[in-house]
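Before any comments, here is the structure.
Shown here: the complex without one of its protein chains, the others still in place.
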Amino acid sequence: MEIVVGGRRKAKRAYGFDEVALVPGPLVIDARDVDISWMLGGRKFDIPIIAAALDGAVNPALAVTMSELGGLAVLNLDGIQARYEDAEAVLQKIADAPSEGIIHYIQDLYAAAPVQPELIKRRIRQIKDAGGVAAVSAAPHTAQKAAEAAVEAGVDFFFVQSTVGTVRFESSTISQFPVADFCKNAPVPVIVGNTVGYQATYELMEAGAAGILVGVGPGHICTSRKVLGIGVPQISATADCAAARDDFFEKNGKYIPIITDGGIRNGGDISKAIAAGADAVMLGSTIAAAAEAPAPGYSWGMATSSADLPRGTRIKVGVSGSLKDILLGPAHKDDGTMNLVGALRLAMGSLGAHNLREMQTVEMIIAPAIASEGKSLQRAQGVG
Amino acid sequence: MEIVVGGRRKAKRAYGFDEVALVPGPLVIDARDVDISWMLGGRKFDIPIIAAALDGAVNPALAVTMSELGGLAVLNLDGIQARYEDAEAVLQKIADAPSEGIIHYIQDLYAAAPVQPELIKRRIRQIKDAGGVAAVSAAPHTAQKAAEAAVEAGVDFFFVQSTVGTVRFESSTISQFPVADFCKNAPVPVIVGNTVGYQATYELMEAGAAGILVGVGPGHICTSRKVLGIGVPQISATADCAAARDDFFEKNGKYIPIITDGGIRNGGDISKAIAAGADAVMLGSTIAAAAEAPAPGYSWGMATSSADLPRGTRIKVGVSGSLKDILLGPAHKDDGTMNLVGALRLAMGSLGAHNLREMQTVEMIIAPAIASEGKSLQRAQGVG
Amino acid sequence: MEIVVGGRRKAKRAYGFDEVALVPGPLVIDARDVDISWMLGGRKFDIPIIAAALDGAVNPALAVTMSELGGLAVLNLDGIQARYEDAEAVLQKIADAPSEGIIHYIQDLYAAAPVQPELIKRRIRQIKDAGGVAAVSAAPHTAQKAAEAAVEAGVDFFFVQSTVGTVRFESSTISQFPVADFCKNAPVPVIVGNTVGYQATYELMEAGAAGILVGVGPGHICTSRKVLGIGVPQISATADCAAARDDFFEKNGKYIPIITDGGIRNGGDISKAIAAGADAVMLGSTIAAAAEAPAPGYSWGMATSSADLPRGTRIKVGVSGSLKDILLGPAHKDDGTMNLVGALRLAMGSLGAHNLREMQTVEMIIAPAIASEGKSLQRAQGVG
Partner (left out) sequence: MEIVVGGRRKAKRAYGFDEVALVPGPLVIDARDVDISWMLGGRKFDIPIIAAALDGAVNPALAVTMSELGGLAVLNLDGIQARYEDAEAVLQKIADAPSEGIIHYIQDLYAAAPVQPELIKRRIRQIKDAGGVAAVSAAPHTAQKAAEAAVEAGVDFFFVQSTVGTVRFESSTISQFPVADFCKNAPVPVIVGNTVGYQATYELMEAGAAGILVGVGPGHICTSRKVLGIGVPQISATADCAAARDDFFEKNGKYIPIITDGGIRNGGDISKAIAAGADAVMLGSTIAAAAEAPAPGYSWGMATSSADLPRGTRIKVGVSGSLKDILLGPAHKDDGTMNLVGALRLAMGSLGAHNLREMQTVEMIIAPAIASEGKSLQRAQGVG
């Protein structure tokens, strides 16, 4: 399937959410009978949706609500919550700041206050005390120190996330983050990311990761692709990593779930990610649009605060409704951003998939979105 | 023709209306000599166009006019006409309501009044008394009860329609709609849909359907694809189902027509649907834009009234002209939404197709619409 | 190269102007040394550009100027010039009419006055008296009568044009236009169109056509495709017809030029049309934008005046400059609509093509225009 792009250079074709669709077959299942539960690190979750470790998406209160609704939320240990005592006030400030100069404003706020282990502990205890599942995230270079505090406070899951997470890292000046040791020594399941590609995924599984985050520059038009030229559309990235998961399972008997992270905008994308092979999905903007989100109506990524090469800026996500309505409905909008669980159930039922494993094998077609059709088709669809 | 999208995941490429075009050959036929008639359930229709069972498209009066013009219109038995005595007033209310909150407004109106068998009977008699052909539609879970009333009132055709219609349905709580029994026992032809795919179509034909509606999430950018991730572009969907029809005919000697339903915006799409294998097409918005339509200038789908997962909203379709002008011309616009029959005749003549069966075999090419060409090409075409 | 679009339906991929580009090789030729002359019906023309038979593009005066510049212009014998004594005044009226209702306005003006043989003769004599080459065009059903008058007045070339021109035509009510007899009996070369496809082209050449117009619904997004679903992008259409020309020449020793007609917007498209196999091109809007054009700044097609199925409307083309500047330069704009001959010469020189026959074999690549790149690339190109 390799294509010559010129001279001796070859490339495979990769596919994103907007280029595929799912095809119903001769069996339909009642949406209420569909099983959408999944396992991460030995714990069962009712819904395969994780709130991403973004300062604009997850604070301790939202993590608790997310747990109550059957999902999981990850708190960012490199962000505002771990740097400022009154994190909520700082987050509100970011939401209120004018667009002009916002990148610089965010850069300054992150640089001005160091991460405090005491704040890490306090945030985790806030979640645990309220009965939530506590999942946290740190970058490789901050993970060791953050993990000490987090484990002490009783954390349940630890995520180690960087733009490209691998087992192998070379540097002449800084020491490598020891993925395998970290996973072995951590008293809690460690989820690692982000990655794309069969080999990198397989190596992370061998290193002991309890879950893998899939997604590097996932969008067709995105900051990583603009700034770095790097990125793999999520359908192909997910399918590649799913092949590694299945081979690792066959060889080692351990089923390490893969979580598609990035680029998911609506219920249709969730269905497609799972159909491509994902066990769960991680959502950022969609969760940041919850009424309970920390910086109402706004979100930004960790790379926005990069001092020398910011990637991404603060974006307006608006407020869709309560987190419950976003996840379990009812939907008040028809754009696929609400009642995500209801949509997933209905999609799986319509596709004849009893559970997520079956959903990973439903028929998929390549059917690209065509810009020029937008308006008239939306019209046609609205009534047909 | 399967393409690897990543790992072991494969997918076929599917095509929609905007990706194909038809190619004239060395024979041209006088448009007046072209035969566009077709048979449904033993009855011959002069034109292969059916008005969709949308509350904004079909009321009893329009059904009568449609019959007079040689086509067929389907009345929605789950909608306003079967719930409200003064349906026309309620429909006008929906047309007049502000856009803000319109989904909720429609949800409430449908929830507030139950379907009344007496109203079903009255609507059908209105059509029959005026000499029209009475075709009605219900969802699987309401079909049995609606059919009793409809048959009593003398209905001619019964459509059973759901987002994905199949013979096989699994549920732990509700009983399956018995497609085969229903078709066998109904004293009138039963048309079932919507479906895509060879196998699902073949099974519905085996179950006794007198016609099949083809189309699930047909548009490249549409609500079903956004919310559920499900959908097959209509050219491919139609061609797949046409293969099932032809095989069923060869094996069983029964020719069960397939009707492409959804995503059709203009005369060109009608030509392409038939060239892909359809025996007829079902139109929604285009009919809702008739001066005689129930909610002048507006339309909305049944899924808009879904209480927990609305898919689609009320859309403004405008008013093109009389139903007669839309179907038989003359056209006052050059956008392909008027004189649909004239356009189909001219297309078939230009392609050398004497009848619909020949139209199903004309040369088709893949020639995608490219957004960037829009403006300048429309300009070039206007004069060239 | 056939692709399955679904079921048993197959289609070839066809390509348009915006999907291809030409590739320079190791030889460059001085643009002044390039030979762009061509032969039509035994007469040599200095430049391979023909002005299309549109009422907004060609009147007798423009035809004379076009001849002087080395090209050819075709006068429409079914249009205003043959219907109204003071044609220029009527054309100005159309240019001045408001957009609202313009299609109806044009329909009425064409319907109100019949074609007069005397006016046909007068227009041709105006061209001949001023030393121009007189080429005229009529539809098949008006061609016989128009030809009598035209020949009497000393016409040089006769074009017979319809949406789809073929040798074979079936009708139960009207008699077929006898292509072969007409070509044989006409004392002047007869050019026939429009056509696409190898077989149809070959048959027209066998019937005696002195030239073939290639182009049916050529644009990706165009009225013919919207209304009828019919159309073939011009690169593929031209290459198909060129194969017929070459085979016909090999077998019969007669070289019948093919003329790409429709969808050409700029100098780049002219280069590509010839590289695809054309011997010349026909331009509509680009000529209608000349200061000398009959309806300054506006154009419309013959199908706009169709009484029951108008295809295309009046469009604003603006005024680019004098016909001389459009054809021979200098260009005052950088959009490829001026100095078309200079651009063709420079393109051919850069591609190492000494003449049009060599230009038909330069390297072509498939390199689709991508909408999203538009703005930034135009920027990059402007300076790079």
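Miscellaneous remarks
Letters A, B and C mark the chains in the order given here, with residues in each chain numbered from 1 onward.
Simple rule for what comes next: contacts are C-beta pairs under 8 Å (C-beta built on N, C-alpha and C of every residue); 3 or more make two chains touch, one makes a residue touch a chain.
The shown structure was predicted, so the numbers you read here are calculated from the model rather than taken from an experiment.
Note on the undisplayed chain: of the listed residues A:Thr65, A:Gln81, A:Ser224 or A:Ser320, the one touching it is A:Ser224. Residue-wise, the contact with the chain that is not shown comes from C:Ala242, picked out of C:Ala11, C:Ile36, C:Ala95 or C:Ala242.
In the complete assembly, the contact with the undisplayed chain comes from C:Ala275, out of C:Val192, C:Ala275 or C:Val317. Touching the chain that is not shown, out of A:His104, A:Lys184, A:Lys254 or A:Arg357: A:His104 (per the contact rule at the top).
By the touch criterion stated above, the residues of chain A touching the omitted chain are 3-16, 18-19, 52, 54, 56-57, 103-104, 163-164, 166-174, 195-197, 199-200, 203, 215-233, 236, 261-265, 284-285, 288, 299-301, 304, 307-315, 317, 368-371, 374.
Along chain C, the points of touch with the absent chain fall at residues 1, 12-15, 20-30, 32-33, 198, 235-244, 246, 266-272, 275-277, 329-336, 339, 342-343, 346-347, 350-351, 363-374, 376-384.
Keep in mind that, in the parts below, only the chains that are shown with their structure count from here on.
Chain closest to the overall centre, judged by the mean of its C-alpha atoms against the mean of all protein C-alpha atoms: B.
Taking only C-alpha atoms, you rotate chain B by 90 degrees to land it on chain C; that is to the nearest 5.
Annotation: 39 Å between the Cα-based centres of chain B and chain C. Residue positions of chain A touching 2 or more other chains, listed in rising order: 371-372.
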